[in-house]
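Sharing a structure below in C-alpha cells format, with a few things to ask.
The complex appears here minus one protein chain, its other protein chains still in place.
Chain lettering (A and B) follows the sequence in which the chains are written, and residue indices restart at 1 in each chain.
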Amino acid sequence: MQLENLGLYYWAIAPEIIVSVVGVIIMMVDAFSSRGARKLNAVIALAGLIAALVSVVMLDGLGSGSYFSGMVVIDPIRIFFSVTILLAAIVAALLASQFLKDEGLPPGEFFSLLMFATAGMLLLAGAGDLVTVFLGLEIASITSYVMAGYRRYDLRSNESSLKYFLLGSFSTAFLLYGMALTYGAAGSTNIQKITAAIASGQVNYPALLLIGAALMIVGFGFKIASAPFHLWTPDVYEGAPTIVTGFMGTGPKVAVFAAFIRVFVIGFGPQDSEIGIQLHTTWVTVLAVIAALTMTIGNVIAISQKNIKRMLAYSSIAHAGYALVGFLTGDFAPVAFYMLAYSIMSLGAFAVIQLLARAGDQRTEIADYAGIGFEAPALSFSLAIFLLSLAGIPPTAGFMSKFYVFKTAWDMTPELRWLVLVAVINSIISVYYYLYPIVVMFFRPLVPGFIKPRIAGMTMIALILTLLGTFYLGIMPNRLMNAMSRPPAVVTQITVK
Amino acid sequence: MKEYLPILIVFIFVAGFAVTNVILAYLIGQHKNTRAKLMPYECGMDPVGTARQRFSVKFYLVAMLFILFDIEAIFLVPWAVVFKDLIYKLSKPFVFIEMMIFIAVLFIGYIYSWRKGLFEWNRA
Partner (left out) sequence: MLKWIILAPLIGAIINGLVGKRLNERLIGLIACASVAVSTALAFIVFFTQLLPLPAEKRVITEHFFTWLSVGNFRADFAYMLDPLSGVYILFITGVGLLIHIYATGYMHGDPGFYRFFTYLNLFMFMMLTLVLADNLLVLFVGWEGVGLCSYLLIGYYIDRKEAGDAAKKAFVTNRVGDFGYMIAMFMVFVTFGSISFVAKDGVPGFLEQAATRPVEAFGVFGIMTGIALLLFVGATGKSAQIPLFVWLPDAMAGPTPVSALIHAATMVTAGVYLTARCSAVVVKSPTAMAVIAVIGAATAIFAATIGLAQNDIKKVLAYSTVSQLGYMFLACGVGAFTAGIFHVMTHAFFKALLFLGSGSVIHGMHEEQDIRKMGGLRKYMPITFATMMAGWLAISGFPLLSGFFSKDEILWQTWATGALPGGWGKALWGVAALTALLTAVYMTRMMVLTFFGKERFGAGHDAHHAAGHDEGHGHHGKPHESPASMWIPLAVLAVLSIVGGLVGIPKALGGSNHFEHFLEPVIARVQTADNGHAVEPAEAAPAAVATAAPAHPAEEVHDTSTELALTGLSVLLGFLGIGIGFGIFNRNPLKKMPTLLENKYYVDEFYDAAVIGPIEHTSRDLLWKVVDVRIIDGFVNGVARLFAGLSDLLRFTQTGYARNYAAVILIGAIIVISYFGYIAAR
C-alpha cells in the first residue's frame, strides 16, 4: 500500500472542503462575537458557497474518474447535482439573514449548520462507495434534524425536528442494513466493484443482493419522500421554519437522488448476467409502482390541504414521484434537470411564504392569503408564478422539466408508458390545488390584519434569482439540456489520478 | 489461544484492581454511616420515585461532549499503535498531519463549546 495508490487528490473534494472549512470559520466567528454577527456570517457563508460553486465547475475540467480509493467520484452526475445543491444553499443563505433577524434567532449556528448540511449533500452527490453514501447522508440528515427544530421555543418546530429525527433514524437503519447485505453479496462496498461483480455474475448469494436492494429502496425512498415512506413529510415540513422547509425539500432530496441514481441506475443497471437482469427488472418494477403511488397520493391529498406549507409538502411528494419517472429512464439528465427546476421554483415559493408568514409562521393558512394580490403585488405575482411553474404551465421551468422527463420516459422506456400517462393525469389534477391559492390571493376580499412584509435586500436578490431561474429554464432550457446530454454519464473504470 | 493471554491478564488485573480498592477503602476508611450514605448509589438521584422524571438537558450536553472527546482518545490509541508501521507504508508527514487535522477539528469544537459556555453549569 503506497500513498499514491490511495488516490488522495484533494482537489477532487475541494467543494466539500471549502464548505466545511467555511462552516468551521462561521462557528468561530459566532463563538467570538457577542451578538452573532448575522450579516458577517451571511456574507462568509455566501462567499464560501460561491467558491464551492466555482470549484464544482472546475471539477468538471478534471474529467470523469474516481479518487480516494473509489470513495469519491467525479462525473457529470456529481457536477450537475452539486450545482443544484449549491444553488439551493445559496438561495437558502440569502433568505436566512432576514429570517433570523425577524425571528430573533441565533444567527451563527444556522449558517454553520447550513454549511455542514451542504457539505454532507455534496459528499452524497459525489459518493462512489456505499460508505461515503452513508457518511454524506448522515451528515446531511443530522444537520437537517437540528435545522428543523431551529425555532427552539416553538412546539411545532420541536415536533417537526423530533419526528424527522426518529423516523429518519428508523429509515437509515434500513439503508444501512441494505448496504451491509449488498456488501455481503457482492464483496465490496465500492459501487463500481459491486457493478462489476453483478456483471460477471460473481454474487455470493443472489437473494442477499436482492433483499439488500429492497432495503436500500426503503432507505432512499424515505429520504426522497416517496410513498408509502412519505408520511413524515407534511408534519416535518409544516413545523420546520419555512426557509428550512424550503431547503430540506430541495437540497437533501437532490443529493439523495444523486446517490440513488449512482447506486441503482448505474450500480444496479441492466448488466449482462442473470442476476443483473433480475435485479434490474425487479427494482424498476417496484420503483415504477412507487412512483405512481407517490405522485397520486401526493397530489390527491394536497387537494384538501388548508395550510400552504402542508400543501407544498404534498406537492413535494408528488414532484418526487415525477422525478422518479425520469429516474426510471436510466438516464440521469432528466432527473438532474427536474430537480434543478424543482429546487428553484420550490425555494422561490417558500421564500414568499416565509415573508408572508411573518415571525413564528403565524400566517400559513391559505385563508390568510385572501385578497393580498393587489396589496402586495410583487410577492403575490411571484408566488403565483412559482405555483404555476410547480403546476407545469409554460413557459416556466416546471413545464419544461416535466416535458423533458415525460418525453424522455415516453421515448426511452416504452414499457413504462403507462407511468407517463399516470404522471400526466396527475399533473392535471395538481393544477387544481396550485391554482387555489392564486384564486384566493386575487379574487377574495382582503383578509383583515394583513401587513405588507418588509423585503430585505438579500431576500430580494433571492426572489429575483429564483424568478429568473424559473423563466430561464422555461424559455431557454437548451443550453443546460445539451450540457447534460454529454456522454458518457457512467464511470466504467476506476482511474486513479 | 496463546495470543489472548495478555487480554486475560488485563481482565484479571482490572478486576483485581477494582476489588482491591473497594476492600482497602472498607478496611482503612472511617465509617460514619448516615441515611443518605447508606442509600444505593444512583449518580445522585433519588432511586425511589416516579420513573418518568425529567432531567435537565444539561446532562445530555455533558454526556455528548464526553462521548466526543472520548472518541478522540480512543481513536488516538490505535493510531499510535500502528504509527510506526504506517510511516513506512505511507509517509511520515502524511500520517502525522492527518491526525493533527483530526485533533484540530476537535480542538475547534472544544473552543466553541467553551465560548458558548457549555462548561458553565449555570449558564448552559
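As a convention for this text, a residue touches a chain if its C-beta (ideal position, glycine included) is under 8 Å from a C-beta of that chain, and two chains touch if they have at least 3 such contacts.
Given the structure is predicted, the values throughout are model-derived calculations rather than measurements.
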Interface partners of the hidden chain - shown chains only, full complex considered: A
Selected from A:I211, A:V424, A:I455 or A:A483 as touching the chain missing from the view: A:I211
Option from A:L162, A:V424 or A:M460 whose C-beta touches the chain left out: A:L162
Absent-chain contact - pick from A:S69, A:N158, A:S188 or A:Q278: A:Q278
Positions on chain A where the hidden chain makes contact: 162-163, 166-167, 170-171, 174, 206-207, 210-211, 213-215, 217-218, 221-222, 227-229, 231-232, 234-235, 278, 282, 285-286, 297, 300-304, 403-404, 407, 411, 429, 432, 475-479, 481-482
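Criterion: only the chains that are shown with their structure count from here on.
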Chain A-chain B separation of Cα centroids, rounded to whole Å: 39
Residues of chain B defined as touching chain A within the complex: 89-91, 94, 105, 108, 111-112, 115-116
Contact set on chain A toward chain B in their complex: 1-3, 24, 27-28, 30-32
